[in-house]
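Shown here: the complex without one of its protein chains, the others still in place.
Letters are used for the chains, namely A, B and C, taken in the order the chains are written, and counting of residues starts over at 1 for each.
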Amino acid sequence: MNVSIIGTTGYGGAELLRILHSHPVYNIQSIHSTREELPISEEYPHLTDILDHRLEKIDPDKIAEHSELVFLATPSGVSGKLTEAFADSDIQIVDLSGDLRLKQSGVYKKWYGHNAVDPKIINEAVYGLSEWNSQDVARARILSNPGCYPTAALLGLAPVAMNKLIDPAMIIIDAKSGASGAGRAASKGSNFSEVNENIKIYKVNQHQHIPEIEQQLNVWNEAIGNITFSTHLLPITRGIMATMYVKLLQPVSTEEITDLYREMYKNHPFVRIRPVGTYPSIKEVAGSNYCDIGLNSDERTGRLTIVSVIDNLVKGAAGQAVQNANIMNGLDEKAGLEFVPFYP
Amino acid sequence: MNVSIIGTTGYGGAELLRILHSHPVYNIQSIHSTREELPISEEYPHLTDILDHRLEKIDPDKIAEHSELVFLATPSGVSGKLTEAFADSDIQIVDLSGDLRLKQSGVYKKWYGHNAVDPKIINEAVYGLSEWNSQDVARARILSNPGCYPTAALLGLAPVAMNKLIDPAMIIIDAKSGASGAGRAASKGSNFSEVNENIKIYKVNQHQHIPEIEQQLNVWNEAIGNITFSTHLLPITRGIMATMYVKLLQPVSTEEITDLYREMYKNHPFVRIRPVGTYPSIKEVAGSNYCDIGLNSDERTGRLTIVSVIDNLVKGAAGQAVQNANIMNGLDEKAGLEFVPFYP
Amino acid sequence: MNVSIIGTTGYGGAELLRILHSHPVYNIQSIHSTREELPISEEYPHLTDILDHRLEKIDPDKIAEHSELVFLATPSGVSGKLTEAFADSDIQIVDLSGDLRLKQSGVYKKWYGHNAVDPKIINEAVYGLSEWNSQDVARARILSNPGCYPTAALLGLAPVAMNKLIDPAMIIIDAKSGASGAGRAASKGSNFSEVNENIKIYKVNQHQHIPEIEQQLNVWNEAIGNITFSTHLLPITRGIMATMYVKLLQPVSTEEITDLYREMYKNHPFVRIRPVGTYPSIKEVAGSNYCDIGLNSDERTGRLTIVSVIDNLVKGAAGQAVQNANIMNGLDEKAGLEFVPFYP
Partner (left out) sequence: MNVSIIGTTGYGGAELLRILHSHPVYNIQSIHSTREELPISEEYPHLTDILDHRLEKIDPDKIAEHSELVFLATPSGVSGKLTEAFADSDIQIVDLSGDLRLKQSGVYKKWYGHNAVDPKIINEAVYGLSEWNSQDVARARILSNPGCYPTAALLGLAPVAMNKLIDPAMIIIDAKSGASGAGRAASKGSNFSEVNENIKIYKVNQHQHIPEIEQQLNVWNEAIGNITFSTHLLPITRGIMATMYVKLLQPVSTEEITDLYREMYKNHPFVRIRPVGTYPSIKEVAGSNYCDIGLNSDERTGRLTIVSVIDNLVKGAAGQAVQNANIMNGLDEKAGLEFVPFYP
């Protein structure tokens, strides 16, 4: 099955290449970028002798002709326009940007700062949190891949949100991300000397992933109100940890809540619940499509601490995109994604 | 004024040496360790040609004879016993461990796992959060230096706790620390390959700094209940960031709360309040005795996010210890502590 | 084909698990350690739900009975004894330690400090520098896997050594390695706070890999004399770069020397020669079995700079071990090893 990638020179695109190269079903038919046409190995020397594709200009008609699925690893604003360009063809679209995620009119513009895509497309696009929306994903033609932070946060909150175990007015998410989440563009703030030996908090209560998380939480429990969400830049390349604090409506022990999580994720191979008393760390999922979750119910406070980790470029981007593509095409969702975490 | 240091080979001890070496008043009379006697430059080559002291055995009587003040940079358990040994002399004691911090009987044993020091000593020891307890510190002979996490957390929470602006039942502290906080002893978990490219959460709701923070918050506002406190190990050497989430009882804007903080810290040169819309990062205080604080009041949720950063080895240990010693001896609290942060 | 691993809890062992888990031919029959028996996921949580093996005691007879090949990822000193214990069985042995590498009597003891293995075994063991010794490897029953530094150095030097293009008296190797090369055991020098923001030179002219490199260089060109070899500890987890300086006997341009390298490695898929004017970096081979080489011939000095990079845990240990096992068993040498480098 031929697939194409647009936006190949960013880190999300590079990770798609890593995953798709060894995928048993997909064939990388073409790769595209707005940048000059050159062999991908000049842009990414680590792909020397592995991929001999050349970066090509973006011609939606031509792509739709020779490929059955296109991954859009392009920035917000660009993805939306490309989706519109592909809308009349019958190519499958998996968009990794935020352009198709927010369903309610006005919300996109408020948080992203520019105009939303044609509502018809927004409406057709299925939000691909693979573990919890697989039925809709299976029928999707346009797939909106979740953000990196929302993936970590939502997989960690789903069981308590769905089962209405927590105070809907008090959800606090303290998230930490590696620098690859900021992409590959040069900026003073991304310089090694600024990020190294440092941790920075940014976009406090203003991150565009806030409405995305709230929207999905409300699908599960409409009583849930506004969340508090902080994002920190870590001096690591890959990985997200979301440490989440919620108030339990009734006392539930760590053992009980761990059992509930195990039960709810028992058919979801990419979510691993850690034994009571242990917690996941970012390195334990690096390079893999896993989301690992640890839990601590504190009797002293009645609050539950939820720790959720992912690799932002895999489960938080390219990996989940391929997982969704697998579901859309009736494949095993694990196809091409069974990477053992890269440890140490 | 002659001073001695016990526990010189740990990172806190090394930082005391860095600070005291250039202090205008204190003279490093002797340095001590349970380890073999050798020149300090063999243990710490960076001190070659700077300090020619030899590590000596620990003889409290002899130390009390030739020094006027002793810094205990020893682990919990050891410090308490040393304090008892020094109790009958008139030497000033500044203890950097947790042994003298918890005033209430039983609490120490519960959180530290071994027996507390003689209650008479505990009672005499003054808790040296310099900015908020300077009157008692000025009169102290036995000084209990605050923990690294409590320093960052309490300086960030003091204004809203004292002014009763927040829901006393909801204080959530998400703290992150560099690896030097775990000390210099070898352990598998401290190995570079385990800490690097990683973030680990540890001692969830079980950290021994929890009762220390709660005790001081209750001094300020006895209505404050149990806190939620998480600690994360960052892949950096120095620094702590505490990101704190509280619920405002009344709406207060970021501008108003920033003004309040500026007002309350206007006479405290080591606490810097950041302009509205900006937040401190760890690197901006590295190597210095500063605690930098940023604030964000979120209208959507009615919650306030407080970001507080320190260098754990300076303001969180050796720096605040010297600041307290300065106050105890009637010196300018800034004496020997005006290091410009080490940036980048 | 059933295989066993001894010494599974070190980083080399963990990397063998990562590689063998997805290998098309080998089945991990059993894993062994001198440590207590427990599920591997307790030792390495990243393997949760991936491998459900328990660590077992080391019983050579039992292992030889149920497995056809055993990987020894054990330290020098231990591996030799295990090889002796397996010598009478017909199990294939792939040893990752230095115990079987040095052929000449007395040299092992001089550099490793303890007694060498039975000379009969040493003699039988084939040195598995896969690219240059594949005929012997194909016939081997006992395989001595090269050291990490020697792999990087020898692959970089082979073409000029074999073709006698360089002054045999002047070979200088400045090598740099990530911290995983020092293994997983706790030590003060391996602590994050000591390695981070640092680079340390160690074992100057005393590294036990010196005689290993010299021995192989002499196989290629017996005129080659003693080398100068320095090793540095980098603040990264994985990877080795060897920067090598040699004197050309005749002027050769960078273009000519690059062509020679391409020619000599044209049938060796895991060695990639970089285009003139570009050089490999460690990140470009991380997680993969590649060795990437860049070259610069300097007209001003008549010296050639050779840059060679590998992932020390893959091509420098577990990857090359599997590559050798593949050759020993008549498989494609690439089987199970086609990992795309993990970038960024």
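Following the convention adopted for this analysis, a residue touches a chain if its C-beta (ideal position, glycine included) is under 8 Å from a C-beta of that chain, and two chains touch if they have at least 3 such contacts.
Not measured: the values here are computed from a predicted model.
Chemist: For the chain left off this view, which of C:Ala185, C:Ile201 or C:Leu249 is in contact with it?
Modeler: Per the contact definition at the top, the residue touching the missing chain is C:Ile201.
Chemist: Decide which residue listed in C:Val3, C:Leu217 or C:Ile236 touches the omitted chain of the complex.
Modeler: Considering the complete complex, C:Ile236 is the one touching the chain left out.
Chemist: From the list A:Glu197, A:Glu284 or A:Asp311, pick the residue that touches the absent chain.
Modeler: Hidden-chain contact among the options goes to A:Glu197.
Chemist: Counting contacts across the full complex, list the positions on subunit B that touch the omitted chain.
Modeler: Residues of subunit B in contact with the hidden chain: 11, 14, 17-18, 21-22, 44-50, 180, 184, 196-197, 237-238, 269, 272, 274, 278, 280, 283-285, 287-288, 292, 338, 340-344.
Chemist: For subunit C, enumerate the residues touching the unshown chain of the complex.
Modeler: Touch with the absent chain occurs at residues 170, 172, 174, 176, 193-194, 196-202, 204-205, 225-228, 230, 232, 234-239, 241, 243, 245, 279, 281-283, 286, 294, 296, 298, 300-301, 303, 305, 307, 344.
Chemist: Which positions on subunit A touch the chain that was left off?
Modeler: 11, 178-180, 184-188, 190-197, 235-237
Keep this in mind: only the chains that are shown with their structure count from here on.
Chemist: Could you tell me which chain's Cα centre is nearest to the average position of every protein Cα atom shown?
Modeler: Centroid comparison flags A as closest.
Chemist: Where the centres are mean C-alpha positions, what is the separation of subunit B from subunit C, in Å?
Modeler: Result: the chain centres lie 46 Å from each other.
Chemist: Touching two or more other chains, which residues of subunit C qualify?
Modeler: Residues 11, 180, 196-197, 237.
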